[in-house]
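On to chain A.
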Amino acid sequence: MKAKVLALFVLCALVVMSVAFPVAAQDRWDGADDLDVNPLECPVAEGETAAEEAAAEMDMPEYDGGQPTDAPDLAGQDIVVVDVPKLVGIGYFAATTLGQQQAAEELGNVTVTTDAPTEANIDDQIAVIDNYITQGVNGILFAANDPVAIAPVLRRALEAGIHVVGYDANSEPDAREWFVNQAEFNGIAKSMIDSMVAEIGEDGSFAIVTSTFTTPNQARWIAEMQAYQEKCFPEMTWLETVEAQEDNVLSFTQATTLINKYGPDMDGIFGMTSVATPAAADAVSQAGLCAVDAVDGAASSEDDAVAVVGLATPNAMKPYVTGDFAGCVKSVVLWNPIDLGYAAVYVLRAIVDGEFGPGDTSVEAGRLGTLQVVNGSEILLGPPFVYTAENIDGFDF
Partner candidate 1 sequence: MQEKPILELEHISKRFPGVQALTDARMDVRAGEVHALLGENGAGKSTLIKIISGVHKPDTGDLRMDGQRVVFNNPREAQAKGVATIYQELSLYPELTVAENIFMGHAPRGLLGSVDWRAMRRRAEEILLSLNITDLGVDDKIGTLTVGKRQRVEIAKALSFNARILIMDEPTAALTEADVQRLFGIVRLLRERGVGIVYISHRLEEVFTLADRVTVLRDGHYVDTKAVREVTSEQLISMMVGRTIDNLFPKLPAQIGEPVLEVRNLWRKPLCKGVNLTLRAGEIVGLAGLVGSGRSEFAQTVFGFTPAQSGDILINGKRLDIRNPGEAMRHGIAYVPEDRGTQGLIRQMRLRENVSLAVLRSVSHSGFIDNRAEHELADKSIGSLQIRAFSGEQVVNKLSGGNQQKVVVAKWLAAKPKILIMDEPTRGVDVGAKAEIHRLISELAQQGIGVLMISSELPEVLGMSDRIVVMREGEIVAEFSREEASQEKVVAAMMRDAHSAVSAQGAAT
Partner candidate 2 sequence: MTTAAPTLGQPTRLSRSRGLASRFLVFATSQEFVLLLVVVLLFAVVGNTNPRYLAERNVLNIFNGNAYIAVAAVGMTMVIISRNIDISVGSLIGVLGTVSGSLAINGYPIWSSWLVPILLGGVVGAVIGFMVAYLRIPSIVVTLGLLSILKGGLITVTNGAWITDMPDTYFLAQMRTPEISLLGINIPAIPSPIVIMIVLTLLAALWMRYSPTGRAIYAVGGNAEAARLSGISEKRIIMTVFIINGLCVGIAAVLWATQLSIIQSTVPAGLELQVITSAVVGGVSIMGGVGTTIGAMLAAILLSAINSALVFINVSPYWFRAVVGVLILITVLTDLLRRRRTQA
């Protein structure tokens, strides 16, 4: 019996090791995906407009979206739209929902309901969309958990004559008509790196807290950040990337561990999700390592301080920008998710009304004015927005 136990145990250990060693021996995975990167120009002086210019300069590819089959003509009539974000229960998508409701109210002839799984699970998201196709809505708004996995069900929606518009996280282009792109990946990457450089200098070192390595948007951003940093700030040190799901306690723990691991060798942390950034800020302030001019939780010296830059919603970050820990976080990069949701509804309405279709280069979106079409079938919301102490209190979401 004992021999058997031992044998099995050795077997188990062997299996684990035989897999673990080759993988562990590989280079550390930094969270970037392996698609092509397209870093923007380095900042010349202030350099905020680079993103816009880059977008405008790009030559316009053909429209590559899909089209619904036999969609009923509902121009001007009331339509029912369902919004399926990645998941419900995080502030970011609560904000997009808010924007959609605002647009619906303005338009008056659109009803939007939000429904999504409670965890960012591709299977559940597919099931939810499927049910709404059966139920027979006029339009679907989505933020995909996986661009490929969601495609078949979206194609079914198109076949059923339902208009499909994505936002936040894209699907395969032919599975939806349009995608409202909150900001180009390289634009986000540039804003993030530039903001970080402003705080820790061109020779600083930083680490990244992301959600999971499989989340497409985050992986894309990290890849673009890497390219941009190598191109413009080669002196910076890229320490490591850690995973923290969409869980704020885990994000906090991971950020804290990073702080403890690198000590004064780490100057900054990037938060790649709206969950990770406030948690990282919490970790820094609770460790007493905020920038020296911060009100509370300040570090004893400039050297120790850890800067936090990341994607986040303003409300979650206010305590660190203007609140109790004012000065702890200087810049938060984000598009306005309310506007994102808002634009998505307007785009859908415009499609239904026949005012916007393949070949068009711009679309009217209420209070946001005219939005440009990029990359064939994407609508660009605008350059990423950088919230700072000066402007953050003007936002409430």
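Candidate entries met the following condition: all candidates are chains of the complex that A comes from, given by their letters.
Keep this in mind: a contact is a pair of C-beta atoms (placed from the backbone, for glycine too) under 8 Å apart; a residue touches a chain by one contact, two chains touch by 3 or more; residues count from 1.
Keep in mind it's a predicted model, so treat the numbers as computed, not measured.
Enquirer: In this complex, work out which of 1 or 2 touches chain A.
Expert: Contact with chain A is made by candidate 2.
Enquirer: Give the list of chain A residues in touch with candidate 2 in this complex.
Expert: Per the touch definition, chain A meets candidate 2 at residues 1-2, 5, 9, 12-13, 16, 20, 23-24, 28-29, 87-91, 93-94, 118-119, 213, 240, 242-243, 245, 247-249, 252-254, 256-258, 260-263, 275, 278-279, 282, 286-287, 315-316, 319, 324.
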